[in-house]
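I'd like to ask you about the structure that follows.
Every protein chain except one is present and positioned as in the full complex.
Chain nomenclature is as follows: A, B and C, assigned in order of appearance, with residue numbering initiated at 1 for each chain independently.
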Amino acid sequence: MGNSLNAWSDALAGFYLFGLPLGLVILAAIPLVFIALYSLTYGVYGERKISAFMQDRLGPMEVGKWGILQTIADILKLLQKEDIVPASADKFLFVVGPGILFVGSFLAFAVLPFSPAFIGASLNVGLFFAIGIVAIEVVGILAAGWGSNNKWSLYGAVRSVAQIVSYEIPAAIALLCGAMMAGTLDMQKITMLQSGAYGFAHFFLFQSPIAWLPFLIYFIASLAEVNRAPFDIPEAESELVAGYFTEYTGMKFAVIFLAEYGSMFMVSAIISIVFLGGWNSPLPNIGSVALNDWTNGPVWGAFWIITKGFFFIFVQMWLRWTLPRLRVDQLMYLCWKVLTPFAFISFVLTAIWEVYRP
Amino acid sequence: MQELDTAGLGSVRVTRKSDTVVILEKDLATEQMVLAMGPQHPSTHGVLKLECLTDGEVITQAEPYLGYLHRCFEKCCENVDYPAVVPYTDRLDYLAGMNSEFAYAITVEKLLDIEIPRRVEFIRVIVAELNRIASHLVAIGTYGIDLGAFTPFLFCFRDREIILGLLEWASGARMLYNYIWVGGLAYDVPADFLKRVKEFVNYFRPKALELSELLTENEIFVKRTHGIGIMPADVAINYGWSGPMLRGSGVKWDLRRNDPYSIYPELDFKVPVPDGKHSVIGDCLSRHLVRAWEMDESLKIIEQCIDKMPSSEGFNSRSAIPKRIRPKAGEVYGRAENPRGELGFYIESDGKSTKPLRCKARSSCFVNLSAMKDLSKGQLIPDLVAIIGSIDIVLGEVDR
Amino acid sequence: MEEGKVISQSLQESAAAYSIIHEKFGSAISDLDANETMPFFEVVDTSLWTEIALFMRDHPKLKFNYMACLTGVDYPAEEKLGIICNFESLALLNHKLSVKVKCARDGGSIPSVACVWHTANWHEREAYDMFGMTFTGHPDPRRILCPEDWEGYPLRKDYKVQDKYHGIKVPY
Partner (left out) sequence: MSEYFGNIKTGAVTIAAGMGITLKHFFNAIHRKGDAGLDDVDYFRQVDGLCTLQYPREVIPTPANARYRLYNKIEDCIGCGQCVRACPISCIEMETIKVAPDDLALCGKTSDGQQKKFWVPVFDIDVAKCMTCGICTTVCPTECLYHTPVADFSEFDRSNMLYHFGNLTRLEAEAKRRKLAEIQAKALADKEKKAAEAKQETKDGE
């Protein structure tokens, strides 16, 4: 299996046309296209529909059957909008902010194994890379917030930086529990270690009696890292108007949105890779009915990881449309006094479990 | 060790060793920032402007600026006849038009000293309490939005829509009713109205429970409002607070009980005040809880009114309305319990004209809001939003 | 009061409260206008108004802790402006009384009671905004509803609206 791993992506990377690394470009374009498509379809439209249904509303209905083309109409509208840079804004930071944000959320896709045969870059420190690269978003947010020269934006940016930097600690420690169970930081290997004939029973979440704790901690922390409710204080629309992107219009605004939905999928994919077996099928082999064998493979793998990712995005949306927003100090309380200690506890317990495992 | 203030450059803590000054710690030079919140801001509930002086996220001072929605109510009143003031009162507190009309009507009736048919009184109370529920639904829903919970808002508006439908059916309009006239009602209620209202009461009870489970009991919501913006009872009275705001501070004061008007003395309902178990008395959560409990009491009142309602036989809703309203010379201050507190009307008549000489609306929101400066001192920006939400202002009533 | 007409209990309470104030301030205040709709007395010596207010708030038998309303009124016939305050002893003694204070129409001033009842703060600003009497000792004497540079006092009976405000046509 080791050989077949990354087979497609390796082949693509080696594809040159007229001496140009066209394969690499395609490799990079696949996640990009994926983010764009998913944000268009599931991200924006899905969120609007899900929120509408939870609130007894119909949601978008006018453009296309059941409003399915609504997002395309929105994108067209955004494209036509005047691209305003406020007169007193720091033009360089203002323009570069959304770019950094997008690159930050996009880079992590490089190390996400989308199927047994496809991974952008099979790094041996993939998990570490994924955790670290999220921090780049902070720079983008700060640039956007500061560059706007708007007090609300500045508040949003400062809040966001404080929040993301703090929540990286419990998030990283929780992920380390998974890494410890796998014994590697390579995302592809972590996923492989969770495959087996019994499907979901091989997932790390069910491999150890305390894995639910880091799983939960990472999920909560990831909500904060991608600024989703109830931790959406950087863009709290009732307090800070729109937070760090108050001044953005047109395509820049769209790019920030894309980045947000991109990182939503990213953290969902990471949690499903580390704890829920990534591209492994959750279905077990039952006797001669080899469900697990039938539903595994490169294409099935892509299906499973995207499904798992979408499920977690659904939970994120579900939470968002249920809960009020925390206050800044409560957010920090939750991070430093609840999640971090419990993350350490689960870290130690996982270590003990790994050493004395029966 | 001592602290030196270096002329706005931030404080420096120093210590002296023999002759030399050793700097121990140096704060960054910080400035306070003026933050203009509103008049276009999502959580100022309209066109209120708060000019905040902020130190980081902490507000050192917040000064409200009003008048963006000033529509010269009092000047208008001096230029129209007594009955024609009623549509203007709708526009004071546009979320509770029936209550505003009710307050105006009883004030002028006090000046005229006329008897009102009993059925009129019952219908007035029913529509006013329905509107109170509608108004509290908006208050609770928007409070959820202020704190970031969107879904309860939509649930509130779903049910408010039904109340507005009921009131439209009775009065002909959805928000600006002109239904309660001086001396009577514009029309009797439609035939099936009371039955439908009763059905609504039954429909609404479980919905209110669901709402409280979704929002009021939510731990994040409680944490956001518990102990925030505490107003002691005596200060609240001195500020002239009334209604749910005053009751939130633990004063059991309800004009329907303490200065009874209409048929309220005959009805059995509680005046809810916080007991200090769920919340700190006088905080945002208390005020929110009082509103939630009041909806329940209003439902009870409506049920009783429907049961006791005199029959409509031979009833003319306009029978007691004077042909031409020209009160004798005199002054009156009449008031009623509105969803947001005491709405009072001071009316002066010169005895000759059919127009009031002076008609002043004492609006509850205006008075409640005046405590904003005190309440917001030293709070965080998110708490400021929570406090504004808990005051539940309607700018139409603040600016008049 | 007409002979034989029943005096309501609230009016009796108001009269009792009035007699206490009258005892203390004597001729500084006028007689009680004992009508059923709004019993009131007028402060004759306006300079004593703040003192009377404090007395009304703090006297153990008065305890007017709640100012319900403060209304500005224009009396063009008397060449005067006035305020009418409605007081109540909320949740304590439950009696009500109203007070009138008047001042000259041009450049008149009334002592502020914003230090006695917080309610008066904004209401006095509103009365100033609409009628133009000044409140001496008010902590924040600005207009409240109209813009700071608005001309005239809108609720005066002889008010003429200005033609243009910052280039915007005003009369509708």
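Observations
Keep in mind that, in the parts below, contacts are C-beta pairs under 8 Å (C-beta built on N, C-alpha and C of every residue); 3 or more make two chains touch, one makes a residue touch a chain.
Everything quoted here is computed from the prediction, not taken from an experiment.
One chain is not depicted; across the entire complex it touches A, B. Of the candidate positions B:Pro83, B:Gly243 or B:Pro274, contact with the unshown chain belongs to B:Pro83. Although one chain is not drawn, the whole complex shows that of B:Thr54, B:Asn99, B:Thr142 or B:Asn178 it is B:Asn178 that touches it. When the missing chain is restored to the complex, the residue among B:Gly56, B:Gly165 or B:Gly351 that touches it is B:Gly165. With the whole complex as reference, residues 50, 52-58, 61-62, 318-319, 321-323, 337-338 of subunit A touch the missing chain. Hidden from this view is one chain, which touches subunit B at 76, 80-81, 83-84, 86-88, 151, 158, 161-162, 165-166, 168-169, 171-173, 176, 178, 186-187, 190, 192, 196, 199-200, 202-203, 210, 213-214, 217-220.
As a working rule, only the chains that are shown with their structure count from here on.
The most distant chain from subunit C, with centres taken as the mean of CA atoms, is A. Subunit A and subunit B have CA centres that are 43 Å apart. Mean C-alpha position of subunit A lies 64 Å from that of subunit C. Taking each chain's centre as the average of its CA atoms, subunit B and subunit C sit 24 Å apart. Across the complex, subunit C meets subunit B through its residues 35, 37-38, 40, 65-69, 71-74, 84, 86, 90-91, 94, 98, 117-119, 121-123, 130, 144-147, 154-155.
By the touch criterion given at the top, residues 66-67, 70, 72, 74-75, 78, 110-111, 234-235, 237-240, 251-253, 258, 330-333, 335, 342, 344, 346, 348, 358, 360, 362, 366-367, 370-371, 399-400 of subunit B touch subunit C in their complex.
Across the complex, subunit B is touched by residues 51, 54-57, 151, 155, 229-230, 232-233, 236-241, 321-330 of subunit A.
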